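What follows is a short report on a single structure.
Of the protein chains in this complex, one is absent; all others appear in place.
Naming follows writing order (A, B and C), and every chain is counted from residue 1.
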Amino acid sequence: MTMSNDLSVWIAALVTIGLISFVFKENLYYRIVESLYVGVSAGHAIVLGWGNIRNLAVRPLGEGNLAVIIPIALGLMLFTRYFQKWSRVSRIPMGFLMGLGAGLSMRGLVGSQIVNQIKACYLPLNSMNNILIIAGTFAVLSYFFFTVEHQGFVGKSAQIGRYFMMLCFGAAYGSTVTGRISLFVGRLQFLLGDWLGILQ
Amino acid sequence: MLRTATLVITFLAGFIMIAAFFFDVGFLSVAEAQIQDWGVIVAAFALAMASINLIQVNVNKAVSSENVTDKICSFVLLASLAGMSIIGLTKGPTSDTYNVLFDGIMAPGQSTVWALGVFYIASAAYRAFRVKNADAGLLLFSAAFVMLGAVPVGEVIWSGVPAVSQWIVDVPNMAGMRGMLIGAGIGAFSGGLRLLLGIDRTEVG
Amino acid sequence: MLSKLGRIDSRVLYFILLLSFIIPLLRPLGLPMVISDEVQKTYDLIESLPSGSRVVVSFDLSPGGYDELAPATVAVFNHMAMKGIRMVGMSFWDAGPSLLDRSLAGSLYADKEYGTDYVNLGFLAGGENAMSAVARDITGAFPRDFYDRPTANMPIFDGLQAFKDVELVIVVATGNPGVPEWIRQVGDPMDVPIATIVIAGLVADYAPYMQSRQLIGMIPGLRGAAGYEALIDMLGRGTAGLDAQSAAHLMILFFVLIGNIVYFVERKREKDEADEEGAAS
Partner (left out) sequence: MIQGRLFTFWLFVIMSVVMLYAGSYVKKGNKTIKIRRLTPLEAIPEAIGRATEAGRPVHFSPGLAAITGQDAPQTLAGISLLRYVAKLTAKYDVRLIVTIRRPEVLPLAQETIRQSYLEEGKYDSFANVSVQFLSDQQFAYAAAASGVIMREKPAASFLFGAFWAENLMLAEVGTQVDAFQISGTASIGQVPFFVTTTDYCLIGEELYAAAASLTADEVFLGAILGQDICKAIMVALLVAGVIATAFGSDLFIKLLSL
């Protein structure tokens, strides 16, 4: 492999190096690269957001679908928050979005995050693993009781729950480390391989 | 009046979602579909709004900050935001120029920022990860196995590593996560209910 | 000597860590990866799908996690393309469509027919709500694809309106909205099987969904990619970076170990000194 002659690879390499330099010392190069990428990311959100508005609202409106006036009006009301006098109007579309989101997540999570999770604990007590799964779920739930003092049975159960959580946090810690390492390997493969061309 | 309207709209949007989920009634399904489609459009507007906040903060900085570096950075940010938006809106997000900016700046920028975490993990591992008590000991035990189980060298050290690592994730971790998942579900339900009924402190807006 | 170790400059640590990445990348040992159970299961799952079946792939990720997920995604795409599975791609994160475009271009789908064998529908705003809306009416929610072409007449959507006609949803995820939202809006209520290609950092979090079978397949990050590449016999980037990963993992554990030795030795010495002072007075 040889060194890249692709423009975007070169830009990406300069961006990558600039950001990595931050861990050694905060510097102007880093700050500029950071601003560049934050700006580009925000621009990207505008572009794709507009794509949705165009496909789902503007084009249908042009084809005579008048019902889309309602969401367009709601969407435009969001921007009233930049005008002192009318800023409270923006609460209406925010309320609409938040109410919709709350209703959706509530209706879904009772089934998927509570009922199905409890049901999955209905295991025969014929193996150590099954017993640990049931006991662990029970103990962790008891840890998060806040109106009952951690004494006696609840106290013991909560303590066991805490141990289970520490094993969880260890697993999360370990797998996060793995994730970050993978990402950095990816960045180095890019720098050494795609850019400099010194990897096979 | 405005406040009442907001509360009513918040409640209705959520209530119709919930009712349509449980009851198979014609008009509810129609209302559900309609509200969801509207939600997508309003959310697209909201997406642009987040960027406007960023513009506002940085215009202020570019104009009035006394720190020269801050001024330059805000200016760069605004210029790149404008450039990306203009190219995207005129030539589309699949055009060649747009792709150069996406592949050259946005994608590597974000992934490098995430990847930098490995350095902080390394120095915190060295300086701050102290096995002071049973909690930290258990955490380290589990973390070490899960880390070694994720790479080939784990098996070289001891052939049992992948199995122990998998067991930790599938049994004690699973049980603990499940307990937290159920608890967090109840918490989210409670937050949602308060929001729909307008009794939350962190009210809408 | 030990107290010097305790005060070592962070940049020295960073440099050592950097070397532990770079050396094995340049001079790999080629330690093989064990194929984990979950990767094998996910492979079997896709292997069992008949040719011509339709799978939705939702690219719900930030570019931040793309390096970690791309190798596994390309491996799965190659497998699906070899099996003649049709792929309906979409995204609920704004960076998703461009990244999906890159993954498709790097896979065997690049040689297949767009609109018949695969499609990239682009991005839809609103997260969980958008997922639910798409599941009800795919082309209604996406009247045009990422390249601004009308979707209604694409052959891939013949007889496919809602997710109930989809064989499987694969969520390529780095966070929320992602796997939990897909499960509660689509997987559970519509009875659609969900699998995921996910960053390592979330593997522990999603274990409860795997045990309850709300999630029927999971490929964890780069480690899963290496296994999958071996299964389809097309080695790629997932396998290439494994030695560097091994070395870096060892280095971090080594840092924890040294850090704690320094800590305990110093604490013991301080305690001894305090005891001596106590004895002297």
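Criterion: a residue touches a chain if its C-beta (ideal position, glycine included) is under 8 Å from a C-beta of that chain, and two chains touch if they have at least 3 such contacts.
From a predicted model like this one, the values you see are computed outputs, not experimental measurements.
When you scan B:Val30, B:Ile86, B:Ala128 or B:Ile157 for touch with the missing chain, the hit is B:Ala128.
Screening A:Ile17, A:Leu76, A:Ile114 or A:Leu132 against the full complex identifies A:Ile114 as the residue touching the chain left out. Among the residues A:Ile20, A:Val38, A:Leu74 or A:Val185, only A:Val38 touches the chain that is left out of the figure. Although one chain is not displayed, chain B still touches it through residues 18, 21-24, 57, 113-114, 116-117, 120-121, 123-124, 127-130, 135-136, 139-140, 143, 180, 182-184, 186-187, 189-191, 193-194, 197, 199-202, 205.
Annotation for chain A: contacts to the undisplayed chain at residues 22, 26, 31, 34, 38, 106-107, 110-111, 114-115, 118-119, 121-125, 134, 137-138, 141-142, 144-150, 165-166, 169-170, 172-173, 176.
The rule is simple: only the chains that are shown with their structure count from here on.
Spacing of chain A relative to chain C, judged by their CA centroids, is 13 angstrom. Annotation for chain B: residues touching 2 or more other chains are 21, 36-37, 39-40, 42-44, 46-47, 93, 99, 102-103, 106-111, 113-115, 118-119, 121, 140, 144, 146-147, 150-151, 169-170, 173-174, 177-178, 181. Multi-chain contact residues, meaning those touching two or more other chains, occur in chain C at positions 14, 64-67, 94-95, 97, 124-127, 129, 132, 141, 189, 200, 203-205, 208, 211, 220, 223, 245, 248-249, 252.
Residues 23-24, 41, 44-45, 48-49, 51-52, 55-56, 59, 97, 100-101, 104-105, 108-109, 111-113, 116-117, 119-120, 133, 168, 171-172, 174-190, 192, 198-199 of chain A are the ones that touch chain C when the two sit in their complex. Residues 11, 14, 21-22, 25-26, 64-68, 70, 94-95, 97, 122-129, 132, 141-144, 180-181, 183-185, 187-189, 199-205, 208, 211-214, 220-223, 237, 240-241, 244-245, 248-249, 252 of chain C are the ones that touch chain A when the two sit in their complex.
Residue ranges on chain B touching chain C, taken from their complex, read 21, 33, 36-37, 39-40, 42-44, 46-47, 92-94, 99, 102-103, 106-111, 113-115, 118-119, 121-123, 125-131, 140, 144, 146-148, 150-156, 162, 166, 169-170, 173-174, 177-178, 181.
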